[in-house]
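Quick notes on the structure that follows.
All protein chains but one are shown at their positions in the complex.
Our next item is chain A:
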Amino acid sequence: MIVFENVTKLYPPNIKALDEFSLEVKPGEFVSVVGQSGTGKTTMVRALIGEERVSSGKIKIGDWDITRLRQREVPYLRRQIGVIFQDFKLLPSKTLFENVAFAMQVCGHLPSKINTIVPQVLKLVGLEKKIHRYPQEVSGGEQQRVVIARSLVHHPKILLADEPTGNLDSINAADIVNLLEKINKFGTTVILVTHNKDIVNSLRRRVVTVDAGRVISDQKVGKYIL
(Lines give C-alpha, C1' and ligand atoms only; values in the text may rest on other atoms or scores of the structure.)
Protein backbone atom coordinates (compact mmCIF):
# COMPACT_ATOMS: atom_id res chain seq x y z
CA MET A 1 0.00 0.00 0.00
CA ILE A 2 1.33 3.45 -0.99
CA VAL A 3 -0.06 6.31 1.07
CA PHE A 4 0.39 10.05 0.51
CA GLU A 5 -0.95 11.80 3.61
CA ASN A 6 -1.47 15.58 3.30
CA VAL A 7 1.84 16.01 1.51
CA THR A 8 2.96 19.55 0.77
CA LYS A 9 6.08 20.47 -1.17
CA LEU A 10 7.16 24.08 -1.21
CA TYR A 11 9.80 25.52 -3.52
CA PRO A 12 11.32 28.92 -2.80
CA PRO A 13 10.07 31.58 -2.60
CA ASN A 14 6.62 30.17 -1.91
CA ILE A 15 5.58 27.89 -4.77
CA LYS A 16 3.42 24.92 -3.80
CA ALA A 17 4.18 21.96 -6.09
CA LEU A 18 2.08 19.68 -3.88
CA ASP A 19 -0.63 21.10 -1.67
CA GLU A 20 -2.04 18.77 1.01
CA PHE A 21 -1.78 15.96 -1.56
CA SER A 22 -3.43 12.73 -0.36
CA LEU A 23 -3.66 9.43 -2.23
CA GLU A 24 -3.79 5.72 -1.49
CA VAL A 25 -2.69 3.04 -3.94
CA LYS A 26 -3.34 -0.61 -3.09
CA PRO A 27 -0.82 -3.36 -3.89
CA GLY A 28 -1.17 -4.63 -7.47
CA GLU A 29 -3.23 -1.66 -8.65
CA PHE A 30 -2.78 0.11 -11.99
CA VAL A 31 -3.33 3.83 -11.46
CA SER A 32 -3.07 6.58 -14.03
CA VAL A 33 -2.20 9.98 -12.59
CA VAL A 34 -3.20 12.68 -15.05
CA GLY A 35 -3.00 16.43 -15.11
CA GLN A 36 -1.63 19.29 -17.11
CA SER A 37 2.05 20.26 -17.06
CA GLY A 38 3.21 21.88 -13.82
CA THR A 39 0.45 20.46 -11.65
CA GLY A 40 2.81 18.47 -9.38
CA LYS A 41 2.77 15.00 -10.99
CA THR A 42 6.53 14.75 -11.40
CA THR A 43 7.12 16.20 -7.91
CA MET A 44 4.93 13.36 -6.60
CA VAL A 45 7.10 10.82 -8.46
CA ARG A 46 10.35 12.42 -7.24
CA ALA A 47 9.06 12.46 -3.65
CA LEU A 48 8.14 8.78 -3.91
CA ILE A 49 11.69 7.78 -4.96
CA GLY A 50 13.36 9.99 -2.36
CA GLU A 51 14.69 12.57 -4.81
CA GLU A 52 12.70 15.34 -3.17
CA ARG A 53 12.15 15.92 0.54
CA VAL A 54 8.57 17.00 1.21
CA SER A 55 7.89 20.09 3.30
CA SER A 56 5.13 18.46 5.36
CA GLY A 57 2.93 15.38 5.41
CA LYS A 58 3.85 11.70 5.16
CA ILE A 59 4.53 9.23 2.38
CA LYS A 60 4.36 5.57 3.40
CA ILE A 61 5.08 2.39 1.48
CA GLY A 62 3.61 -0.37 3.61
CA ASP A 63 4.81 0.50 7.12
CA TRP A 64 7.84 2.32 5.81
CA ASP A 65 7.66 6.10 6.31
CA ILE A 66 9.89 7.27 3.47
CA THR A 67 9.64 10.95 4.43
CA ARG A 68 11.98 10.13 7.33
CA LEU A 69 14.51 8.19 5.28
CA ARG A 70 18.16 8.69 6.00
CA GLN A 71 20.35 9.49 2.99
CA ARG A 72 22.02 6.08 3.12
CA GLU A 73 18.63 4.31 3.07
CA VAL A 74 17.51 5.98 -0.18
CA PRO A 75 19.26 3.41 -2.47
CA TYR A 76 17.34 0.57 -0.78
CA LEU A 77 14.07 2.41 -1.45
CA ARG A 78 15.00 2.84 -5.11
CA ARG A 79 15.65 -0.88 -5.50
CA GLN A 80 12.02 -1.46 -4.49
CA ILE A 81 10.70 0.95 -7.12
CA GLY A 82 11.27 0.69 -10.87
CA VAL A 83 11.30 4.11 -12.54
CA ILE A 84 10.73 4.97 -16.20
CA PHE A 85 11.07 8.51 -17.50
CA GLN A 86 10.16 10.21 -20.76
CA ASP A 87 13.79 10.66 -21.81
CA PHE A 88 15.14 7.16 -22.14
CA LYS A 89 18.37 7.60 -20.18
CA LEU A 90 20.27 4.81 -21.85
CA LEU A 91 24.05 4.86 -22.16
CA PRO A 92 24.90 5.11 -25.88
CA SER A 93 28.28 3.39 -25.51
CA LYS A 94 26.71 0.24 -24.04
CA THR A 95 24.67 -2.44 -25.80
CA LEU A 96 21.09 -3.11 -24.72
CA PHE A 97 22.35 -6.06 -22.66
CA GLU A 98 25.05 -3.91 -21.04
CA ASN A 99 22.60 -1.10 -20.30
CA VAL A 100 20.36 -3.47 -18.36
CA ALA A 101 23.31 -5.28 -16.78
CA PHE A 102 24.71 -1.91 -15.62
CA ALA A 103 21.75 -1.52 -13.22
CA MET A 104 22.68 -4.81 -11.58
CA GLN A 105 26.44 -4.26 -11.63
CA VAL A 106 26.22 -0.98 -9.73
CA CYS A 107 24.13 -2.70 -7.05
CA GLY A 108 26.77 -5.39 -6.55
CA HIS A 109 25.12 -8.41 -8.18
CA LEU A 110 27.23 -11.38 -9.21
CA PRO A 111 27.97 -11.88 -12.93
CA SER A 112 26.22 -15.27 -12.86
CA LYS A 113 22.99 -13.65 -11.61
CA ILE A 114 23.32 -10.82 -14.13
CA ASN A 115 23.75 -13.31 -16.98
CA THR A 116 20.58 -15.09 -15.87
CA ILE A 117 18.25 -12.17 -15.18
CA VAL A 118 19.17 -9.72 -17.96
CA PRO A 119 18.18 -12.05 -20.84
CA GLN A 120 14.94 -12.87 -18.95
CA VAL A 121 13.82 -9.25 -18.61
CA LEU A 122 14.88 -8.43 -22.18
CA LYS A 123 12.79 -11.40 -23.34
CA LEU A 124 9.86 -10.14 -21.29
CA VAL A 125 9.95 -6.82 -23.18
CA GLY A 126 10.40 -8.60 -26.52
CA LEU A 127 14.01 -7.65 -27.23
CA GLU A 128 15.73 -10.99 -26.84
CA LYS A 129 16.99 -10.89 -30.42
CA LYS A 130 18.50 -7.42 -30.18
CA ILE A 131 20.48 -7.63 -26.94
CA HIS A 132 23.82 -6.88 -28.62
CA ARG A 133 22.60 -3.79 -30.44
CA TYR A 134 23.34 -0.26 -29.28
CA PRO A 135 20.50 2.13 -28.29
CA GLN A 136 20.94 4.23 -31.44
CA GLU A 137 20.43 1.08 -33.54
CA VAL A 138 16.88 0.47 -32.28
CA SER A 139 13.64 2.51 -32.38
CA GLY A 140 12.41 4.91 -29.69
CA GLY A 141 9.78 2.39 -28.58
CA GLU A 142 12.42 -0.31 -28.26
CA GLN A 143 14.65 2.02 -26.28
CA GLN A 144 11.81 2.64 -23.84
CA ARG A 145 11.33 -1.14 -23.59
CA VAL A 146 14.98 -1.44 -22.56
CA VAL A 147 14.38 1.15 -19.84
CA ILE A 148 11.40 -0.91 -18.64
CA ALA A 149 13.56 -4.05 -18.68
CA ARG A 150 16.22 -2.21 -16.69
CA SER A 151 13.63 -1.08 -14.12
CA LEU A 152 12.55 -4.70 -13.63
CA VAL A 153 15.91 -6.26 -12.79
CA HIS A 154 15.45 -5.77 -9.05
CA HIS A 155 11.94 -7.30 -9.20
CA PRO A 156 10.34 -4.08 -7.91
CA LYS A 157 6.98 -4.14 -6.15
CA ILE A 158 6.17 -0.75 -7.65
CA LEU A 159 6.73 0.56 -11.17
CA LEU A 160 6.60 4.32 -11.65
CA ALA A 161 6.25 5.46 -15.25
CA ASP A 162 6.53 9.26 -15.65
CA GLU A 163 5.33 10.17 -19.17
CA PRO A 164 6.82 6.97 -20.67
CA THR A 165 5.11 7.56 -24.00
CA GLY A 166 5.90 11.26 -24.30
CA ASN A 167 8.49 10.79 -27.03
CA LEU A 168 6.75 7.96 -28.88
CA ASP A 169 4.26 7.70 -31.76
CA SER A 170 0.83 6.24 -31.04
CA ILE A 171 1.69 2.66 -32.09
CA ASN A 172 4.84 2.49 -29.95
CA ALA A 173 2.98 4.24 -27.11
CA ALA A 174 0.28 1.57 -27.20
CA ASP A 175 2.96 -1.14 -27.13
CA ILE A 176 4.54 0.38 -24.02
CA VAL A 177 1.17 0.63 -22.26
CA ASN A 178 0.44 -3.01 -23.15
CA LEU A 179 3.77 -3.94 -21.63
CA LEU A 180 2.94 -2.03 -18.44
CA GLU A 181 -0.37 -3.89 -18.22
CA LYS A 182 1.47 -7.18 -18.69
CA ILE A 183 3.85 -6.30 -15.83
CA ASN A 184 0.87 -5.28 -13.68
CA LYS A 185 -0.67 -8.71 -14.25
CA PHE A 186 2.40 -10.25 -12.56
CA GLY A 187 1.39 -8.34 -9.39
CA THR A 188 3.51 -5.22 -9.70
CA THR A 189 1.79 -1.98 -8.70
CA VAL A 190 1.96 0.41 -11.66
CA ILE A 191 1.61 4.18 -11.38
CA LEU A 192 1.42 5.74 -14.82
CA VAL A 193 1.86 9.51 -14.89
CA THR A 194 0.69 10.91 -18.21
CA HIS A 195 -1.30 13.56 -20.01
CA ASN A 196 -2.03 11.30 -23.01
CA LYS A 197 -5.84 11.31 -23.17
CA ASP A 198 -6.15 8.39 -25.60
CA ILE A 199 -4.05 6.06 -23.50
CA VAL A 200 -5.87 6.88 -20.28
CA ASN A 201 -9.28 6.42 -21.87
CA SER A 202 -8.30 3.11 -23.53
CA LEU A 203 -6.99 1.62 -20.27
CA ARG A 204 -10.31 1.72 -18.38
CA ARG A 205 -8.44 1.65 -15.04
CA ARG A 206 -8.33 3.92 -11.99
CA VAL A 207 -7.61 7.54 -12.91
CA VAL A 208 -6.43 10.17 -10.43
CA THR A 209 -6.59 13.76 -11.69
CA VAL A 210 -4.21 16.30 -10.21
CA ASP A 211 -4.46 20.07 -10.43
CA ALA A 212 -2.45 22.71 -8.57
CA GLY A 213 -0.79 20.05 -6.43
CA ARG A 214 -4.08 18.50 -5.21
CA VAL A 215 -6.15 15.46 -6.16
CA ILE A 216 -9.30 16.88 -7.72
CA SER A 217 -10.78 13.61 -8.98
CA ASP A 218 -10.26 9.91 -8.23
CA GLN A 219 -12.31 7.52 -10.43
CA LYS A 220 -12.16 3.74 -10.05
CA VAL A 221 -12.65 3.22 -13.80
CA GLY A 222 -11.95 6.65 -15.05
CA LYS A 223 -11.48 8.83 -18.03
CA TYR A 224 -9.29 11.80 -18.80
CA ILE A 225 -11.46 14.69 -17.67
CA LEU A 226 -9.31 17.79 -18.22
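Points worth noting:
Simple rule for what comes next: contacts are C-beta pairs under 8 Å (C-beta built on N, C-alpha and C of every residue); 3 or more make two chains touch, one makes a residue touch a chain; residues count from 1.
Keep this in mind: contacts and distances are computed from a predicted model.
Missing chain, UniProt protein name, picked from "Dihydroorotase", "ABC transporter permease", "Cell division protein FtsX" or "Cytochrome b/b6 domain-containing protein": "Cell division protein FtsX". In the complete complex, the residue from A:154, A:195 or A:214 that touches the missing chain is A:154. Checked against the hidden chain, the listed residues A:83, A:96 or A:203 yield one contact partner: A:83. Interface note for the absent chain: among A:14, A:37 or A:71, the touching residue is A:71.
Looking at chain A, the residues touching the absent chain are 49, 51, 71-72, 74-79, 83, 89, 91, 102-103, 105-108, 110, 150-151, 153-154.
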